[in-house]
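This view holds just a subset of the chains, kept in their places.
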Amino acid sequence: MLRAEALRHSFGAVRALDDVSFSVQPGQTLAVFGPNGAGKTTLLKVLAGLIQPQRGRAQVDGGRRAIGWIGHQPQLYAQLTVRENLRFWASLYDVTPPGELLARLGLEEHADRPVRALSRGLVQRVAIARALTHDPTVLLLDEPFTGLDRVAAEALSRLLGQHTAAGRATVLVTHNVEEGTGLATDVAFMRAGRFVHFAPRAGRGPEQVGEEYRDAIA
Amino acid sequence: MKMLRVGRWITAIGLVLLAGIYVRALAYTPIEASQGLAQKIFYLHVPAAIWAESAMILVGLASIFYLFTKDPRLDRFAAASAEVGAVFCAVVLTTGPIWGKPIWGTWWTWDARLTFTLFLFLLYVGYLLLRSAVTEPATRARFAAVLGICGMCEVPFIHLSVYMFPTLHPMPIVLQPGRPKLPGSMLETWALSLGVFTLLYVGFVVQRYALSYLREQLEAAGEVGHA
Amino acid sequence: MRSPDLLRHAWAVAAKDLLVEFRSRTAILSVAVFVVLVLVVFNSARDPTAVSNVDLAPSILWVTFTFAAILALNRAFQIELENQALEGLLLAPIDRSSIYLGKLIANLVFVATIELIGVPLLALFFNVQVLPFLLPLIAVIALATVGFVAVGTLFSAMTVRTRFAELLLPVLLLPFMIPPLSWAVLATGRLLAGRPLSETLGWLNMLAVYDFVFVVLAVLLFPATVNE
C-alpha cells in the first residue's frame, strides 16, 4: 500500500531524512512520534510526492488519487466559503463532496461562511473534510488534531477508526502519545531523521509507549 | 423615515428652483459678448465646482472631528458629503467639456485645472471605494477619516493650480482675492444659482445620511435576529 | 491523461481563481480606475505642448496593458501560496498542465477585462478614432496578450516562490514581452494612423506564430516548474 525505501533528504546541512525504510499495509495505522525537527513533516511530504527525496524511493499504491493529506497549513482559499472550497477540491478528484462529512465534523452551520472568518479549530475541521472528500485509501496526517476541540477530536478519531477498519492505510504524525497510540496498529519513533524504533503496537498502552518513547529519544 | 422625506423635499424644491434659475438666465440675463449662449452653462458649472470642492473640505472637517469624538454621525455625514461631492464633481466634468467644445474647440485638454478636477473626482471615487473595501464599521470609519483629511488638504493645491501652471481655463473670477469682476446681473444670477446648489447639496446629503442610517439599523437588526 | 479531463480540470482551476477575484466586489471598479489613472499619469507627466497625442497613444496603451498584466500575473500564484493551496493542487490527481491552463485562462480573463475597459478610455482621452479599425485592433490586442500572458503565467509559477517575486517576475518576463509588444505597438500605430490593413498583416502573422510557439512550450514546460 505504502512503501518507503532508504529515504534520505537534506536541507543544506540539515539532514531531515536519514535512511528511512518501512511499509504500511491495508488496515494498518502507523503512528510516528518524534521531537521537533526530527523530520516527520519531511517524511510525509516525501511520501506524498511533494518533495523528491535525494536518495531512496517512496511509493503509494494508487498514486496521487489515493492520498488524503492533512498538513500544517489548511490548503484552503480564505476568500471562498467552506462549501465552495470543498466543491472545488472535490472537482479535481472528479467526485462530489459527501454531504454527511460536514455534519460529522460539526461544520453545517458554518458551511456558507468564508474560511477567512472561521476560527482556527473550524478551519482545521474544514481541512480534514477536504482531505477526506475523495475517499482516499492512504491517509498522511501531520498533527491533524491541532486546534480541534474535544468533540471534533473525537469525531476525527472515529472517522480514522472507520477508515482503518475499511482496510485503508494511515500514517499519523502527532505529539500526543495518548491520542496517537489509541489509533495506531504500529508505532515508530523518529529522531534526527532516523527511525529509532519501528514495531507493531502489539497491545502496548499509551503509558508503555510513552515511556519507551522517552527512553528512545533521550 | 422622516429625515429621508425631508431630504427628498429639499432636493425637489432645489430642482424646481434650478429650473427657475435657468429661465432667468436664458430670458433675463444678458448674453456674454465673446462666448454667446455657451456662457449660460456658467450658472451650472461654477456653483457645482464650488460645491465639489467645498464638499471635500466638509468631509475633511467631519473626519477631523470624527477622529476625536468617534461619533458615527460624523462618519455618516462624511460619507454622504463625499457621495454628493462626487456627483457635483461629475457635473463639473460634464458641463466643462460641453462648454469647452464651442469655446476651445476641444472637449478636453490636459491642463492643470482640468486634470486636477479629474483627480478630485478620482479622490472621491477612491474614498468611496475604500469605504466599500472595508467591512468592519469602526475600521472603515477611521480609514475613511484619514483619507478625508488628506483629501481636504489637497483641495487648496487644486484650487490654486491655475496660478501655478499655464492653463486655458479662466482664472478665478468670483472666488479670488480682491473684488469680483462680473457684470451685476450675471453676478446676481450666479449668486442665486449658488444658493440653489447649496440647497441641492443639503437635500442630497440629508437623503444619503438617512439612507446610510437606515442601512446600519437594518444591519444591527439582522445581527440581533441571527444571534 | 485524456484531454477532456485536462480541460475540465483547467476550467475548475480557472473558475475558482475568478471566483476568488470576484468575491471582492470592488474588483472590476478598481481595475477600471486603475487603467484611468495610468492613462492620466502618462498624460499629465508629460509636457502637454511638446508631444502630440496620436504618436504616443499606442505606446501608452501597451505600457498600460503590460503593467496591468504583470500585476495580474503576480496575483495568480499568490492566491495559491496563502494557505499552501499550491501543495494541494500538486497533490490532486490532475495533469499538471491543467493547472497551467487554468491559470492561463483566469489571467486572460483578467487582462482582457482590463483591456476592454482600457481601449475605450484611450480613445476618449487621446481623442483617437478606434471604431473604423475595431476588428483588426482586437486581433492585435488578443494575439499579443495571449503571447505574453502565456509566458508570464509560466514564469510567475517559478518566481512566486522566490522572495521579490514582484520585482523578479518582470525581470524574467520582459525580454519575452519585448518582441510581441513591439510588434503590437507598431501594428497598433499603423492601424490608428489609418494605414491599409495589409501593412499590419505581417505583424499579425508574427504574433500568431509567437503565440503558438510559446503556448505550446509553456504547456510542455509547466510540469517542470512545479515538480519539487
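Order of writing sets the labels: A, B and C. Residues in every chain begin at 1.
Quick note on the criterion: a contact is a pair of C-beta atoms (placed from the backbone, for glycine too) under 8 Å apart; a residue touches a chain by one contact, two chains touch by 3 or more.
Just so you know, these numbers come straight off a predicted model, no measurement behind them.
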{"item": "Subunit counts for every protein chain kind in the full complex", "value": "A x2, B x1, C x2"}
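Heads up, the rule we're going with is that only the chains that are shown with their structure count from here on.
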{"item": "Of A-C and B-C, pair with higher C-beta contact tally", "value": "A-C"}
{"item": "Interchain centroid distance [CA atoms averaged], subunit A/subunit B, Å", "value": "60"}
{"item": "Inter-chain centre distance, subunit B versus subunit C - centres from mean C-alpha coordinates, in Å", "value": "37"}
{"item": "Cα-centroid distance, subunit A relative to subunit C, in whole angstrom", "value": "40"}
{"item": "Subunit B residues counted as touching two or more neighbouring chains", "value": "none"}
{"item": "Sites on subunit C at which at least two other chains make contact", "value": "24"}
{"item": "Subunit C contact footprint on subunit A (complex, rising order)", "value": "48-52, 63-65, 67, 69, 71-80, 84, 88-89, 91-94, 114, 130"}
{"item": "Subunit C to subunit A touching residues, read off their complex", "value": "5, 9, 12-13, 16, 19-20, 23-24, 79, 82-85, 87-94, 227-228"}
{"item": "Footprint of subunit C on subunit B - complex, ascending", "value": "106-111, 115, 118-119, 122, 125-126, 129, 132-133"}
